[in-house]
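Shown here: the complex without one of its protein chains, the others still in place.
Letters are used for the chains, namely A, B and C, taken in the order the chains are written, and counting of residues starts over at 1 for each.
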Amino acid sequence: MPVSPVRESCALAAPVTAVPDTDRKAASTMRSYHLSPGAAPFGLARREHAVPEPGPGQALVRMRANAVGFRDTLVREADYPLPLAEGVVAGCEGVGEVVAVGAGVSGVAEGDRVALTVFPHWLDGPFAVAYAAQLGGSVDGALAEYAVVAESALVRLPGHLSYEEAVALPLGWLTAWNALTGGRRVLPGETVVALGTGGVSLAVVRLAALAGARVVVTSGDVAGKAGRLRALGAHHVLDRRGDWPAEVRELTGGRGAELVVDVAGSVAESLRAGALGGEVAYVGYRVGDAVTGPPVDARLLFDSGVGVRGVAVGSRAQLVSLMGAVEVHGLRPVVDRVFGFGEVDGALAWHASGRAFGRVVVSHEG
Amino acid sequence: MPVSPVRESCALAAPVTAVPDTDRKAASTMRSYHLSPGAAPFGLARREHAVPEPGPGQALVRMRANAVGFRDTLVREADYPLPLAEGVVAGCEGVGEVVAVGAGVSGVAEGDRVALTVFPHWLDGPFAVAYAAQLGGSVDGALAEYAVVAESALVRLPGHLSYEEAVALPLGWLTAWNALTGGRRVLPGETVVALGTGGVSLAVVRLAALAGARVVVTSGDVAGKAGRLRALGAHHVLDRRGDWPAEVRELTGGRGAELVVDVAGSVAESLRAGALGGEVAYVGYRVGDAVTGPPVDARLLFDSGVGVRGVAVGSRAQLVSLMGAVEVHGLRPVVDRVFGFGEVDGALAWHASGRAFGRVVVSHEG
Amino acid sequence: MPVSPVRESCALAAPVTAVPDTDRKAASTMRSYHLSPGAAPFGLARREHAVPEPGPGQALVRMRANAVGFRDTLVREADYPLPLAEGVVAGCEGVGEVVAVGAGVSGVAEGDRVALTVFPHWLDGPFAVAYAAQLGGSVDGALAEYAVVAESALVRLPGHLSYEEAVALPLGWLTAWNALTGGRRVLPGETVVALGTGGVSLAVVRLAALAGARVVVTSGDVAGKAGRLRALGAHHVLDRRGDWPAEVRELTGGRGAELVVDVAGSVAESLRAGALGGEVAYVGYRVGDAVTGPPVDARLLFDSGVGVRGVAVGSRAQLVSLMGAVEVHGLRPVVDRVFGFGEVDGALAWHASGRAFGRVVVSHEG
Partner (left out) sequence: MPVSPVRESCALAAPVTAVPDTDRKAASTMRSYHLSPGAAPFGLARREHAVPEPGPGQALVRMRANAVGFRDTLVREADYPLPLAEGVVAGCEGVGEVVAVGAGVSGVAEGDRVALTVFPHWLDGPFAVAYAAQLGGSVDGALAEYAVVAESALVRLPGHLSYEEAVALPLGWLTAWNALTGGRRVLPGETVVALGTGGVSLAVVRLAALAGARVVVTSGDVAGKAGRLRALGAHHVLDRRGDWPAEVRELTGGRGAELVVDVAGSVAESLRAGALGGEVAYVGYRVGDAVTGPPVDARLLFDSGVGVRGVAVGSRAQLVSLMGAVEVHGLRPVVDRVFGFGEVDGALAWHASGRAFGRVVVSHEG
């Protein structure tokens, strides 16, 4: 997506300067946020430029909603395991409407409601180095009013979801789906543990319950959140400051959980909660208030009999199957709070506060 | 299990002669049905003999319930793909209570409510020739008042089930569980087709729904059974005399079902209902009113892109995991009608009538 | 690839008219064969037109070698399980040299020796409807002096192979690779059966031996071919007109083969040769002298305990891994005879004669 930068606003670390909406030229110019050096390694600079045209095999998407989360904080800190390129459009989570298609496009059409896949080259199969280009990482992302993407990097949305709900699917829910279905799949009746109540973990709770698992979730606020977690499908809510691995073992008759979806890098605890022959689906290490877990004793890795598998979002094919499950069952992601496109700064701050239950969304509708 | 035959009643094909209950010596003798030549290749001869003692590693089980079904008809016709030995105790489905254990037994204890595994040597892993001895086939089975079995051939029952309910688990439900979890596992939102409303198919409906699948079931009596099938988890009930493969394709947007559990040998139809990359879990060919399907065009096997996998009940390890799912979710198999231990003949006839919805059970409680 | 047809030669069914090489304008025009109605449903019409330019993400490949085989005969008879479009460039097997690249291409460069992937949209994962467009089927193929293809539809060749050898890889060897590695993978010491001595089967022999399998191959000319087959890795060569399934069982102590790669549609025989828990990798039904196998008894499908899986070539990712294996071990496909680009007609006739041992190749070098 060749962009013609017109005007650069200030970097996020110094908060984004609100640009009056009237600045925007109706059909011909657009706004976007770009990774730019700032107070943090990467701030977000807002620019304004012409709306691009889709080339052969591409579609132009009018973005309708984005989401922000831990990944964006990691990118800002340049503390991310994938390549980051200065100047690319930021953001990897976006949904919108196809408003134009290039020559030879047959898979999507004008008017289609679509999600952008986070890894546009990862169509199917296991993750590979060749698929590592990520939206808002080394290639232009989704935090923009318009985006031009290959048709193979788009997936149609289930009809029952609003854009604000659907934007949870391509990153957070897909990561949960991959954790649950891409490795050591649990059988109905087996136990899945989700850590905390971030976007991925809430999706794990909902999807694991859908698959018939016994679902355990940890929380720093059991009293405040247990009701909502049970409504999503959790069977047990444990205090994450207690010895939750021991509690998981007790709940499972000493066996442990067949799958622990670890979003926090607390691998040693996850291994202690896991069953012989089980798996830690290691989704990420959280930053902010929670620190990455301590180093892992090499013996524990062996003696636990629990495998460890890293999970990096998922392929386009996995997103298609997730969309199918969401549609068949009428599932709805939990939206915590919606900000305007000019309020990305506030959205990131709200997420960083750790007080959200569900996704923090940026809408283009306002 | 060395048995001491005392008295032989007549073969089943000439119906079982009722033996007055008073014939039975309370603690020291027992009754059992044996495979015996008769009008059909194998009839059932009832004998009476001493209650055996469990040896080292064995348990004595007071049987509480048996089930009868298509398998028993196939055995009677000697039209069964596994070895059958004249004289063995008949029946492969049985649950009961451990009343004594031999030396060195640690896995079960007196008073445990247990199921007998249908293949006592098949503990884990895929089916193999070495595991082919089947209860009531080449080794003594379950249609008896007492049975002596290795402790490794027993699995404890979920606490919430009656014996009459639980007896559906070791054959019918385990076959369904293997079909759903032992091969091409479906993801939540994918489509599973069950054929008809026999015991295996009802279990497929219930367990596939539990795993988040979209469940389609065929029936010869849609009007009469749709309500009960929906209550078990079916999303769609199709007329089995219509072009149900075409209807499955239509329901799935042309794609077809990811898994068809075929109990009837109607492989050509199942292939036409299947999705590219999907699977026919081929559970058995039904006898009686429904004939085995016609030969399968070799091209259809290729062009459909649907794999075929034979399913032969399941291993002990699979039964253990099924029991876990049943217990966690409080599932209850459907019991159609309960007969007394002296009424095996009537139970078989009732099953053969094709009018049952759920399992036909023989209880020892009466 | 939009082509500008200039001149159409006669259809193949009436043999291809040789066009003098001097007709060709060195850098600006090219020749290609196209699917065209003829005496057979599809003949090959030769046309001459301008050499196209690669667009963004595309490469221009100067083709160096093609191969012909059963697939081409099936296409000619319009008896092929995938869509065929009149007028597309024929042929799905081609290797050549990249001579130009379009904007944004980073995966290949001028001078690279490459193979075209048979299914240009099938990059990874299992086969799917969305990947069904095949070279020389519904999209322009490889039987041309130049081809423009997406960079993602190219894979670099191992350095030790000539073009005439390498052209066996993207269809025949990849099909063998998928048969051996994409489903029920055999362990070292397990038994693989290849049927006949066509291109796929020779690759199965070589690759199965590489993977440590015990390799059995059938042949209609044991005396004449056993030596060459053993040199490729075969342990046993059986007469295909004898009861080879029984011989396979005998060679394996009664167990049968864990994998039968069936190129002939002789599914019933393959099932009889297979081991309980084994698989028939069903690669295709041959035409010509060998007829497609008779219908398959539905009971045999069950009683054999052998699964059936259709194999349709393979993904780009599988071709990449195959290339790696070929390179690490310095493997060389067997080339039977090389024809000139103007001799496609003769090449097809030679293949159809059934006398080839190894691939029939069309070279552009002459």
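Points to keep in mind about this one:
By definition in this document, contacts are C-beta pairs under 8 Å (C-beta built on N, C-alpha and C of every residue); 3 or more make two chains touch, one makes a residue touch a chain.
Everything quoted here is computed from the prediction, not taken from an experiment.
Although one chain is not drawn, the whole complex shows that of A:P81, A:G104, A:G227 or A:G242 it is A:P81 that touches it. Touching the missing chain, out of C:R31, C:H121 or C:R214, is residue C:R214.
Within the set C:H160, C:H329 or C:R355, the residue that contacts the chain not displayed is C:H329. In the complete complex, the residue from C:H160, C:R185 or C:R355 that touches the missing chain is C:R185. One of A:V101, A:A312 or A:V362 touches the chain omitted from the figure, and that residue is A:A312.
With the whole complex as reference, residues 81, 126-129, 255, 265-268, 276-277, 282, 284-285, 292-299, 301-310, 312 of chain A touch the missing chain. What chain C contributes to its contact with the hidden chain is residues 181, 185, 187-190, 207, 210-212, 214, 321-322, 324-329. Taking the complete complex into account, residues 55-57, 107, 123-126, 128, 130, 315, 317 of chain B touch the chain not shown.
Throughout what follows, only the chains that are shown with their structure count from here on.
Chain centres were defined as the mean of their Cα atoms; on that basis the chain farthest from chain C turns out to be B.
For this pair, chain A with chain B, the centres built from the Cα atoms lie 44 Å apart. Within chain A, not a single residue touches two or more of the remaining chains.
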